[in-house]
Structure formats: structure tokens, C-alpha cells
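Here's the structure we're looking at; comments come further down.
Of the protein chains in this complex, one is absent; all others appear in place.
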Amino acid sequence: MVNCPPLKMTTMKFEVSATLAYEAVGSSSLLLTIQPFPSKEQTILSESFLTTPALTMQELFSPSNEKRVKVLEVAEAGTFTIHYTGKVANEIKEIPGEELADVFIPLMPASVLPYLNPSRYCQSDKLYKFAFNKFGAMEHAFDKVNAICDWIHRNIEYSAGFSTSQTSAFDTITEQVGVCRDFAHLGVALCRALTIPARYFSGYAYKLNPPDFHACFEAYLGGHWIIFDATRLVPLNGLVKVATGLDAAETAIASSFGNLNLQTIEVKITSLDADFQPISPTVSSHGYSYS
Amino acid sequence: MVNCPPLKMTTMKFEVSATLAYEAVGSSSLLLTIQPFPSKEQTILSESFLTTPALTMQELFSPSNEKRVKVLEVAEAGTFTIHYTGKVANEIKEIPGEELADVFIPLMPASVLPYLNPSRYCQSDKLYKFAFNKFGAMEHAFDKVNAICDWIHRNIEYSAGFSTSQTSAFDTITEQVGVCRDFAHLGVALCRALTIPARYFSGYAYKLNPPDFHACFEAYLGGHWIIFDATRLVPLNGLVKVATGLDAAETAIASSFGNLNLQTIEVKITSLDADFQPISPTVSSHGYSYS
Amino acid sequence: MVNCPPLKMTTMKFEVSATLAYEAVGSSSLLLTIQPFPSKEQTILSESFLTTPALTMQELFSPSNEKRVKVLEVAEAGTFTIHYTGKVANEIKEIPGEELADVFIPLMPASVLPYLNPSRYCQSDKLYKFAFNKFGAMEHAFDKVNAICDWIHRNIEYSAGFSTSQTSAFDTITEQVGVCRDFAHLGVALCRALTIPARYFSGYAYKLNPPDFHACFEAYLGGHWIIFDATRLVPLNGLVKVATGLDAAETAIASSFGNLNLQTIEVKITSLDADFQPISPTVSSHGYSYS
Partner (left out) sequence: MVNCPPLKMTTMKFEVSATLAYEAVGSSSLLLTIQPFPSKEQTILSESFLTTPALTMQELFSPSNEKRVKVLEVAEAGTFTIHYTGKVANEIKEIPGEELADVFIPLMPASVLPYLNPSRYCQSDKLYKFAFNKFGAMEHAFDKVNAICDWIHRNIEYSAGFSTSQTSAFDTITEQVGVCRDFAHLGVALCRALTIPARYFSGYAYKLNPPDFHACFEAYLGGHWIIFDATRLVPLNGLVKVATGLDAAETAIASSFGNLNLQTIEVKITSLDADFQPISPTVSSHGYSYS
């Protein structure tokens, strides 16, 4: 937006892999969003996407969303396996918190405005008063989002088996239990309720235990998409972006059409750096951006 | 998709206008999506967008959404008026119903896939069984969407004052009352629950009584976005497209930030054709597309 | 209400039993409603209620609700087992459908009026239009309730694993899948939406497969509480009433306070009649009452 001194940049290298085994009961289609998203900030050094047996497949790359989708045709019943592996080099920018102010609505790019709207799992339109009462008194947008993450971290129990694929931010705010997906939805919804654009971030996460795909969120502050993780389970610079979008509906790892059962899934990520220096996910005086 | 005989095309000309009066209690921003969307099929012949008093304003044109957004800055308290007027020439294609079949998922363009997802007001993920039980036995996708519109028209009462800005398809399907927005959300949600991409359509509607902005929906059939209006209040060829999107959240006529009160709104549309021949919104053997 | 010819009465005899095994993690309380309800129409011939090890216990008998509650004190951690067994003789009245008309509100007894209200799982206040649109045109109340059961039976899939303890009639009407509890809640809610008092019925059910506690509902018609079972899984005269109430919240088989885990439950019912003649749960020209 304005002339800034050069930002501090950290670069990382990761190797990621995902292996999914399916049983098809009949002919089906499968959309997978499991590959790291290539961008100026994240380079795919090498990758392979294999299916056993070989399946008809194509790749969709949407100009407006940050994701790559593999579309697989499963012609007949049977079991099949997908194995993706890739190496990526990515970078994360450090930005002083005081630069991460609210962006004036008339100055927001068209591509950012959709992230002010309520979505399936982030009903920000039902959270205006809650968000305003809890966080509205703060002056600075970066402080607000940090306070949101703090509040989520203190009030929502991280525990599997309570929330389902239909659980939304409006449920989680009261039921107070969920997994990373639910933490991210609630963070997104509260930001939007405060007129801060926010989007869901899906990716690989270094040191996540047990290993799995992870979800967190980005808020648009000071002209940057700043990463936040209210679960605080992984270092902020341990993420490999797979997709961003309105919420989990738009960034689903796998969407199947027809009669498919996921049987196993195995996710791995290793650091290729000799000395990985973790950036703590707790509140700091700086924000971090993958974009 | 395949070699087709030339489709029958109808061309229309309309003059539309919208006048909105606001009271600003303090400095605010206002996003308006009230201008017809320019495209190959819809030409803006002339238009003017005036505010009294003059306001700082800019236009956003999102490449991936079909809408134009005017962003207005309201610097201080006071009343102001927006007056838009435009003339458009648009066309509607007639396509034989038998060509409007399901599109195989792996053949869908990337731009269409988002319209399979559930959204804020169209929770298709909660309607699978309902949609399958009611409409799943039909063979042909065009018949399914026609049956959806029939079902909505027969079961939902068109009446203002019952639904609110938070009402969603999941409410309307049971509460059975609503306005055009609710009819459109339910149509969209039921299509998506049947794996038919569908999107919300917002526009001007000729012969709508009383005059107002109108909402209906488009389903993606046989490679075309086919228009459907379960309210059956206006001729299918009486529409001027303002925006399409996931649902009303993404295509809102007006979104205000700050402290703004809409005081009056007046919408007009007149046909500039000597003899406008209405296409009935009831089920026919053909589909119609504005795209 | 008026002078009637003697109604046809069928008498049955059943032996029922329920065995529940719990693990207490610490001191707890347990409320059990598993014993048949004694009344003029249902005689407890013999029964035993045993716990292993012996627990402090008392019985509550609420004058206004039809249920008996055993309140157990579990002083310390450990496992324990409850074994109930009883023999009952009960009777069911057959009443010609034409006598089962709407009861005029000012003539309803005070004890019946609460069953017009919406309750936790039966939000009749959200179903007025739906109920009126589907069933409002019928003249006779008995026909309406039969049509409700027919509609539920045809539209809701009986299947475990989809609904939870939080599922309500408002969910089931759209999600269209559930178990006996959900079928009963929906029947109750639709009756109340039509101003027909209705209550949840919990009991043992002969020939239910696999054996378990069962739920159905009663509607207040012509001055009688008439039994309806939209699941149609058991003969209407195969029921032993355990409790009636507003919904499952008020008639729960077991409510635990503290830290208790139900480990196994086994329910049995056998007919003690030489030749049990089943009354079909499908629509007939007569209604049947256990009250």
C-alpha cells in the first residue's frame, strides 16, 4: 500500500505426502485438493500424483481460488489408492503488528470482498453483537484478531468426536468443543462479524500430532493475508498451503460423487531444513503471511 | 459441448432504474450491486449512476463473479440519494430440454464446481435425503429441476413478513413461506443436493408487481446455465441480470458498513420493445439461458 | 364424553425385562424409567428390581406424569448391574374412527392442554404451515393423524446412526432419516401444529426386532389418547407403557448425573397369551387406546 522497509522473510523446505485408500462400490467421481498450491511464495520443487490402478484424471486450476483440484473418474467398483508426494519451498513474511490495521472498505481489492460475507460454516451475520461486545472495544485490527484467537483457545476444547461435518461456527461458539476445522470456522466468522475479511486455510502442518491435514485461517490486515491458528498446535512457519477459501465447503480435501468409501488416509510432512526454527503460534507483536 | 443446430435466440431491450435514499448517521461505506452485468449476452447501451450530493466512489469488477460493485464513501452524517438508470439489450437462448442433461463431474469447468458446494443460505448438505427421496427417481436433470420448481411453487407460500435476512433454505423447506429470495435459495439448495450446480440470480424483472429487485436461480444443465423462477411471477425473458453468485450473501443489492439507514427504494423496469412476447415461467419442454 | 356403546376391549399379558450394566467412574446418581406404568388399564402382576451390588434407591411416582422413576445413588466408582423383570396385564380399547374427532379447546381437561405446547424435540411452532398445507384440508382429526403417520412412514427412512440425542422434529422433517424416537417426535410435533394434543409414549414392544425400548406417540382424539406408531414395526397391541410425556426429554429411559457409562443394555418382552392376535399398525378404520 505504502512504501515499507523490506520485511523479514523466513524460507522453509518441506516434503509432504498423502496416501488415501478408497473402495468404490460403483462408478464414481472424486475431487481431491491435497496438492500444495503453487504461487510466488510457494514453489513446488517436485511432485508425483499416482493412483493404483491408474485412473482417468485431470487437474483444475481455478484462477480465483487458491487451490488445485484433481478430478478422478472411477469407472467401476473396486479398491484404489492415491499417493501424492511433493517437495516445496515456501516463505513466510514477518510484518510488524502496528502495520496490520483495518483496511478501509473502499480500498479493498475485489478479490478480498467475498471474504466479508457469511458462508455455510461461518455465519458471521449471526455473531455481530457477540463479536462487537467481546472484541469491539479494541482499537487495532491486529489486536482484535489476536484476542479472537486467544478467546477461542481458552474457551473451545480441542477434542475429536463431538463435531461433525455439519458443525458450524454458530454451534461451536456455544458447544465449545471441536477440531481444527471448527476452530478455524469460528475464527473466520468472528473476524467477518467485525468487518475484517477472513478465509479458511487448509494445508499440511509440520509437527502436528497425530499427523493429518490441518486447518487454520487468514485475516486480511494492513493489505496482507495474515495467518492465525487458534489451536496453537503447530509452529506458524510449519504450514504448507493447499487451499484457501470461504470455509471447509470450498476447500474440502476430498469430495466424492457416487458411492465411494474412504478406508484409510495417511499424511506426512518432514522438514528439509537442517535447523528448523519454529515460530510460535501464540500472540506476538508481529504477524506472519504466506501470501 | 457437441455440434448443435443453431439455438433459437430472443432479444430484448429494457430500461431500468433504481433510486435509493439513505440516511448516514456517521461516516460509512456502502457497496451497491444494482447495475446490470455487462457480458456477451447483455449489452449496456447507456447508463448513469448519480449520487446527490456527490460522493467518492469507485467500481469493482470481479473477474470470477458476475457482478459489478460500486463502492461509495460517505464521509459524514446526512442524507444522500443514489439514482441509477440504464438501458440494456440482452438475449435469451432457447434450448431443447432433452439436451439439458446432467454434466459429468469430471467434465465440469473449474468455474462451475463452486456451485456444487453448500453455502450460507443454501445448506444442500442437509437436504440430500429429502432431495433424493422427492426427485431422485427422475432420469433427466432438466426434469429434476422442473420438478423442484413445481414442488416449491406448490408448497411454499409467497408472502412477505415471515422470513428475515437470516432465513435459509433449511428453514424455508419446513416453514413453507417466503419471498423470491427464499424461493431462489431453496431451488439452489435442492439442485446442489442432487449434484446439479446451481447459483443465485439477482436482477430487474419486467412486470414484477409491486416493482422491486427480483431473485431467481440458474442450474447448470447440458453445459448451459438455465434460468428457473419458482415464484413464477414474471416472464422468463423479462429479466435483466445484475449478479450471480453462491447465494444472497454474495449478490447483496446493498451492503453497508458503518451506520447507514436505507429510507426508500424505488425500482423500475420498462420494455423498449414494441411487442414484448412473454416466455411463461411455467414448465416447458425447453430451457432458457441468459449466459 | 357422551353415552357410548361398550367399546371392544382386548386384553394382553406380557413378561418384560431389562438388564443394564454401568461403569461408575465416581459417585453418581442415576434416574431410571424402565418399569411399566401401573394404571387402571395396566396391572403389574409381579415385578422385581434388583441391583448388583445393592444400591441405595428410591422410587418417585409423579401424580401428573405417567411414569415411575427409580433414583439410584452410586456411592463410589465401580461397575454395577440393574435387572428389572415384571409381568403385566394390560388392555387396549378399540374405538370407531368416526368418534375420534377434534376436541373443542374449551372442553379439554387441564391435564391435556400442556400437550398442545411446543417442546424441546417437538417444535410445533415452526411447523404450522407445513402441517396445514399437508394435512389441513382433511375434515376429521383421526384422518389427519393417520395421514401424518402415513407421510412419516413414506418419507422418513428408519435407520440408526444418523440422528443423535439432539435431533429434533425440525431436523427430521428435512433430514428424513431417524429411529423410533425421531418418528415419534415428528408425529407429536405435526399433531400439535394442527392443534391436536399429542404426547410421546415410551415402552416395551412385542416383536420389535432387534429387541429394545420403543417409542411411539398418542394423540388426543374424541376424548381418548389414541396410540400411533409411524414406524409400523410392531403390532399396536404389543406395547407395554413405561411412560408418557412431552417428548424424550421427559420420558428418558435413563438419566445419569456424575460420571457413569452405560456398557450394555438388554431388553426382552414375551407374550404370555396362548394366541396373541396382532393388531396391525397400519391405518385402519378404528383407533386404539391404552388409557
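Brief remarks on what is shown
Labels for the chains are A, B and C, by order of writing; each one numbers its residues from 1.
By our rule, contacts are C-beta pairs under 8 Å (C-beta built on N, C-alpha and C of every residue); 3 or more make two chains touch, one makes a residue touch a chain.
These numbers were taken from a predicted model, which means no experiment stands behind them.
Here is the thing to keep in mind: the chain we left out touches A, C in the whole complex. The missing chain, though absent from the display, is touched by one residue of A:Gln176, A:Thr195 or A:Thr270; that residue is A:Gln176. Considering the full assembly, A:Asn133 is the residue among A:Asn133, A:Asn209, A:Thr264 or A:Ser285 that touches the omitted chain.
On the side of chain C, the interface with the absent chain consists of residues 29, 31, 56, 58, 60-65, 69, 71-73, 104-106, 109-111, 113-114, 116-120, 123, 125-126, 165-166, 195, 246, 249-250, 255, 257, using the contact rule stated above. Residues 126-127, 129-130, 133, 155, 157, 170, 173-177 of chain A touch the missing chain (whole complex, contact as defined above).
Operating definition for what follows: only the chains that are shown with their structure count from here on.
At the interface between chain B and chain C, two copies of one sequence, more than half of the residue numbers in use are shared by both copies.
Per-chain CA centroids place chain B at a distance of 47 Å from chain C. Among the residues of chain C, none is in touch with two or more other chains.
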